[in-house]
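A single protein chain has been omitted from the complex, and every remaining protein chain is retained in its original position.
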Amino acid sequence: MRKESSRMDLQDLYQQTLLDHGKRPRNFGPLPEATHRAEGYNPMCGDEVRLALLVEGDVVREARFEGCGCAISQASASMMTQAVKGQTVVHARELFDRFHAVVVRGEDEASDDDLGPLDCLTGVRQYPNRIKCATLAWHALKDALEGERA
Amino acid sequence: MRKESSRMDLQDLYQQTLLDHGKRPRNFGPLPEATHRAEGYNPMCGDEVRLALLVEGDVVREARFEGCGCAISQASASMMTQAVKGQTVVHARELFDRFHAVVVRGEDEASDDDLGPLDCLTGVRQYPNRIKCATLAWHALKDALEGERA
Amino acid sequence: MSKLRSQIDVRLEFPALAQEVSGRPLAYLDSAASTQKPNAVLAAMERFYREDNANVHRGVHTLSQRATDAFEAARRTVARFVNAQSEREVVFTKGCTEAINLVAASWGGANLGPGDRVLVSHMEHHADIVPWQLIAQRTGATVEPFPITDSGEVDLASLEAMLAAGRVKLVGVKHVCNALGTVNPVAEIARLAHAHGALVLADGAQALAHVPVDVQALGVDFYAMSAHKVYGPMGVGALYGRAELLEAMPPYQGGGDMIRTVSFEGTTFNDPPNRFEPGTPNVAGAIGFGAALDWVRAVGLGAIAAHESALTAYSSSRLAEVPGLRVVGTAPERIGVFSFVMDAAHPHDVGTVLDRHGVAVRTGHHCCMPLMRRLGVPATTRISLAAYSNEADVDAAVEALHGVRALFT
Partner (left out) sequence: MSKLRSQIDVRLEFPALAQEVSGRPLAYLDSAASTQKPNAVLAAMERFYREDNANVHRGVHTLSQRATDAFEAARRTVARFVNAQSEREVVFTKGCTEAINLVAASWGGANLGPGDRVLVSHMEHHADIVPWQLIAQRTGATVEPFPITDSGEVDLASLEAMLAAGRVKLVGVKHVCNALGTVNPVAEIARLAHAHGALVLADGAQALAHVPVDVQALGVDFYAMSAHKVYGPMGVGALYGRAELLEAMPPYQGGGDMIRTVSFEGTTFNDPPNRFEPGTPNVAGAIGFGAALDWVRAVGLGAIAAHESALTAYSSSRLAEVPGLRVVGTAPERIGVFSFVMDAAHPHDVGTVLDRHGVAVRTGHHCCMPLMRRLGVPATTRISLAAYSNEADVDAAVEALHGVRALFT
């Protein structure tokens, strides 16, 4: 007989902000004038994120995505595009590193500057099999910035 | 903790006649004038019997074998060649059937006419992993008689 | 003994079911992914390792003989369970996937050429598609889907037309669909295929635990199985192949026991089934497989099917209570498998919420991406039943599904 933690923490995972972004993703749609593109795909569950960035000089002027998937992957993509829009490329990369450190490596977010609105994505850390949902769009961001100009 | 039957019955398997035939196989050697030939091979242990028969009319005039292997396979080949030499082909086939019935299917040899000197080969029935040693030469006999004339 | 009583007894034989997950009694509704194992199966394997453990076929000593006897007895058990003509028609494999790969590599490698066609249904499992794609790439053959209907049944008329177009060498089809629960008309498919000179491989992964399997009555040429889907252990399965087909097939992999003689000038091969079983087999696994089939036989496949069928009806009506839930796959001939989508939430989120209610289900494409695309769903949530499933499991799932709606709407 084994006992597992209760389901009280479902609310930690599915916070209102996350549910809201999941239902009505921001920056969803095509970006024909994009300079950088990348796709994220999770073969385990079929989640898909196609990310498009418009980079001018050092700055991410515009970020949009398309795709489909669970609430977490869609909310994460939505919030990621909000977070990087208008930021420098360097800052976007830093954001990836910080997000990755907190969500994947489980580093305490309090030790660093906090993730701001992205905080609501960190509940996923209690759900090892959902972490990839949260990071999918972020890996696409990294790939897009590392890739050739489209 | 499991118990197995003792090793008293080793004498049943390795009877004096068998050991004698194993050590000094009869009818061992080539038979260039053979009319029928067949080979038996046991991939499990490498035992080999190459059987040669000289059949004239309905009668097995001569039977010789070559090969190598354990005492049982060699003794069995030796005694088989003795048993079929001078017999009709029909009788040789009957002998195969009887031997097979007793040794492989475990039928009681007493129910039929007994196997005569071949009796000493039936100890192998207590040794499932040795039955193929005893039957190797007999299958070669069957194959040789069924095959084309050489 | 009342039916309910015996059902309770059956459940008690599965130790993994007696646990809590997320503070609730586990409702294990993922049996199509892998069934739980009864004590009898675990005990058979444990006993082997504690008393008889040895390598098979190669030893003159007592333990090796006992291991060989037990291994070959398991082979006979499998052969009898699917009514093969002889145990020599049963090859032990790592699982259903390997069984199909064996046929594709050995039979396909020897018998497919440029322009030859392999037909598999549009609802096939990746294990029924990809092995053929790999061998087709090598041989120049093509792999084509034959259509299914919107309700999730094979379209026999289209299959027949595709067969009539010629050059079909083999038809592959799941006996029972892991994603939808459809029981496919394998005997009918085999009749059609044979009429056009094609062989039939049926994938029995989901069938063995739920419907009677008689390979001769079905008329199939090959039948693939996994032990872990029928209350047996992981890491073992079997391929049934008609004797004369196996006889004529070249080796699949090389190693010990599959050979007759080895030399650098030329190697000769053993007879089936050994020809296709190189190396040390999973002896304990085969014994566990045999014990699992014995268990099914003892409980009675008829009794199990009746129980599952009643629970399937119950599940159907309970799931219909959940607003915004749509079951995909509505074939009349089906087993206790429900794939569904919900307006409120993506399957992946549904799965997480259910897990936190102690309910274990599968979500995703169920290794059937072409089927998902065909049905126009990105993924589904799947509930699957087995002999030990009960109404409480279904009730827990339905309660949790209401929880999903509450959370997401």
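Every chain is named by a letter (A, B and C) in the order it is written, and numbering of its residues begins at 1.
Assume a contact is a pair of C-beta atoms (placed from the backbone, for glycine too) under 8 Å apart; a residue touches a chain by one contact, two chains touch by 3 or more.
Please read these numbers as outputs of a predicted model, since none were measured by experiment.
The residue from C:152, C:281, C:336 or C:378 that touches the chain not shown here is C:281.
The missing chain, though absent from the display, is touched by one residue of C:37, C:75 or C:242; that residue is C:37. Only one of the listed residues, C:182, C:226 or C:312, touches the absent chain: C:226.
Summarising the interface, chain A meets the missing chain with residues 2, 4, 41, 43-44, 128-130. For chain C, the residues touching the absent chain in the complete assembly are 15-16, 19, 21-22, 26, 28, 30, 33-34, 36-37, 42, 45-46, 49-55, 58-64, 94-98, 100-101, 104-105, 125-127, 129-134, 143-145, 226, 228, 233-236, 251, 253-259, 261-264, 267, 278-285, 348, 351-352, 354-355, 359-364, 367, 369-370, 373. Chain B residues in contact with the hidden partner, per the touch definition given at the top, are 1-7, 9-10, 13-14, 19, 23, 44-47, 68-73, 127, 129-130, 133.
One rule holds in what follows: only the chains that are shown with their structure count from here on.
Mean C-alpha position of chain A lies 37 Å from that of chain C.
As a whole-number value, the distance joining the C-alpha centres of chain A and chain B reads 77 Å. In terms of their C-alpha centroids, the spacing between chain B and chain C amounts to 46 Å. For chain C, the set of residues that touch two or more other chains is empty.
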